[in-house]
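The block underneath contains the structure these notes are about, expressed in structure tokens.
This part shows subunit A:
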Amino acid sequence: MVIVKRKQLSLAERLYLPEVVRALSITLRVIFKKKVTRQYPEERMVTTAVTRGQPRLVLLDDNKSLACVSCGLCEAACPAYAITIDGEETERFIEREPKRFEIDMLRCILCGFCEEACPKDAIFMSDELELADFSRQALIYDIDKLKRPRAALQKRIDYFYGINDRWRKRSSTS
Partner candidate 1 sequence: MSTQEFSAAFEALTAPAARMALAPLLALGVGVLVFLLCDVVAALRAARAPVFVGALILAAAAEVRILLGERAPGLVFDGTFAADRATALWGLMFVGATLLAWLASLGYYRENRPFKPEHDALMLTTPIGMMLMIGARDLVVFFVGLELLSIPLYALCAFRRMRQESVEAGVKYFLLGSFSSALFLYGAALLYAAAGTLSLVELAERDLSAPLALAGLALVAASLFFKVAVFPFQLWAPDVYQGSPTPVTALMATGTKAAAFGFLLVQLTPILPATGRATVAVLALVTMLLGNLGALVQTDLKRMLAYSSVAHAGTLLLLVAAGMGAPDEHGALGAALYYLGGYLFTAMGAFGLLGLLEADGARFTRLESLRGLARSRPVVSALLALFMLSLGGIPATAGFLGKWFVFAVLVDADMTTVAVLAALLSTIALGYYLRVIVVLYMQPPPEELEPPRTNRWSASLVGALCGAFVLAMGLFPALFLGLLGS
Partner candidate 2 sequence: MTPVLVMLLKTLLIFGGVITLAAGMTLAERKVSAWIQWRIGPNRVGPWGTLQPLADGVKFVFKEELIPDGANPLLFRLAPMLAAGPAMMAIAVIPFAGEITLLGQPTTLSIADFPLSALYVVAVSGLGVYGVILGGWSSNSKYSLLGGLRASAQMVSYELALILALLSVVVMSGSLDLRKIVEAQAGGLLQWNLWRQPLAFLLFLLATFAETNRHPFDFAECEPELVGGFHTEYSSMKFALFFIGEYVAMIVMASMTATLFLGGPEVPYWPAAPWFVQLATFLLKTGFFLFLFLWVRWTLPRFRFDQLMGLGWKVMLPLALLNVFVTGLVISLF
Partner candidate 3 sequence: MAETLFYVLGALCVVFAIGVVRARMPLFSVLNLLGTFFCLAGIYLLAGFPFLAATQLLVYAGAIMVLFLFVIMLLNLGDAAELEKHAGLSLSGRRLFVACSSAALLGLVGLGAAEMSTAFDARTLPAEHALDDLEHLAALLFSRYMLPFEAASLLLLATMVAVIVLAKRQREQARDTSAASAPAESQRKENGVLR
Partner candidate 4 sequence: MSVPTDHLLALAAALFALGVLGFLVRKNVIIVLCSIELMLNAANLSFLAASRHWSQSTLAGQGDPSAGPIFAIFVILVAAAEAAVGLALVIALYRLKQSVALDGIAELRG
């Protein structure tokens, strides 16, 4: 059991008013400080490799086909059930590719689990943050809206590998 001792207040504190004045002086001082507001549409946030934006699908080097093999691991890992995948046989050497790959952006919580779950490095968190449209349906992104050339995601991919490498090294030494 935790016994919380009530703090013995001093007379000034019990009088209340001096404390009020102190509080007021604090807020008054703050008024004249430099403001931290960013004027958003004009001033945008600087994104870095760490920025975890919306998930995107990586295109292979041919800039046509997805790296995804529709294994469904990201679908399973998604805590918000935002990902829906229907796979199909393909002529390509990887045998399977997604017929349908949809992420419901209204559900997505940008957690990045899909990124971690993906065994084929086919899905990555981009630096795209803005999300707006006129209908709910339009915000369920299909493959066309999700696919990005590798170059667009290169910064994140490098960062991701770097992290993984560091992790691998550490685990091998120990």
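In this text, a contact is a pair of C-beta atoms (placed from the backbone, for glycine too) under 8 Å apart; a residue touches a chain by one contact, two chains touch by 3 or more; residues count from 1.
Regarding candidate selection, all candidates are chains of the complex that A comes from, given by their letters.
Everything quoted here is computed from the prediction, not taken from an experiment.
Here subunit A touches just one chain among 1, 2, 3 or 4 in this complex, the one numbered 2.
Taken together, the subunit A residues at the contact with candidate 2 in this complex read 17, 20, 23-24, 26-28, 30-31, 33-37.
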